[in-house]
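Everything below concerns the one structure shown next.
Yeah, one chain of the complex is gone here, protein chain that is, but the others are all in their spots.
Let's turn to chain A:
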């Protein structure tokens, strides 16, 4: 019973009717506007969950907004000027950037190296490739808790091992630099394999004959890697760097769970490992409940990420300039 439900039997057209032209109009409307409707869901969702919170956060940051308070007086840019003069905020920025550099640089280099290894002919290649992703699948909270125990001052395994080689116990949580290293170790453990797989995917798109002709020209493995793989991987590396920048500067769970006990959100009594997001949380929620100030931190963090990502991309463009120079254009 294949009945065309919506196709009515043609009604005898009235002479000189507007009907055909209406159809044409509809069809024109369709070709012109329906693509916008098709992509509308994304923008609607982005508007609701992206733009609106962003704008609302900015609106909140212009107010003296006690989370529980009944009224929220407008204070203009006071929160921002106060924040720019707040040493604790800058302290957290330095912490975040420090942890970001310590974790991201070795992480991406290691990922590149791992990807290069995985790109060779290996036995059980798929198993190895899956294996590098396992750390990424485990829950951040579990990872952070395990690492916090490993890096314990008195009962931690790392200090126990250090003791065996004659190094004094390190107070990983109370020493600013040591805490950065410990947190970076967590981040690296989790994200190296993930980045390695992204690099691997890009590597596989590089034509084999490039390597073959390079080999005929007498280029060794290392030379092939630096002269072919890395330049051709540049767009992927830039992508990975931007993603890592966003993730790295928003670091929260690892340092938060690394510090346990009262006021863990402070990252230690002297804020040794407090990141910007932790500082934001400390202000917006317990113990200050100052939502306006917290929102201002969120916006400055946004600006910081944009700046750092831009700087990274510029640096990368310059560093890996080799490929561009060879470009005939």
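Quick note on the criterion: a contact is a pair of C-beta atoms (placed from the backbone, for glycine too) under 8 Å apart; a residue touches a chain by one contact, two chains touch by 3 or more; residues count from 1.
As a convention for this text, contacts and distances are computed from a predicted model.
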What is the protein name, per UniProt, of the chain that does not appear here: "MaoC family dehydratase", "ABC transporter substrate-binding protein", "Inner membrane protein YgaZ" or "ABC transmembrane type-1 domain-containing protein"? "ABC transporter substrate-binding protein"
For the chain left off this view, which of A:75, A:97, A:110 or A:174 is in contact with it? A:174
For the chain left off this view, which of A:103, A:179, A:229 or A:290 is in contact with it? A:290
Which residue from A:67, A:181 or A:198 sits in contact with the chain not drawn here? A:67
Touching residue (missing chain; options A:55, A:101, A:122 or A:149): A:149
Provide the residue numbers of chain A that touch the chain removed from this figure. 4, 6-7, 23, 26-27, 30, 34, 37-38, 40-41, 44-45, 48, 66-70, 145, 148-149, 152-155, 171, 173-174, 259-266, 269-270, 283, 285-291, 293
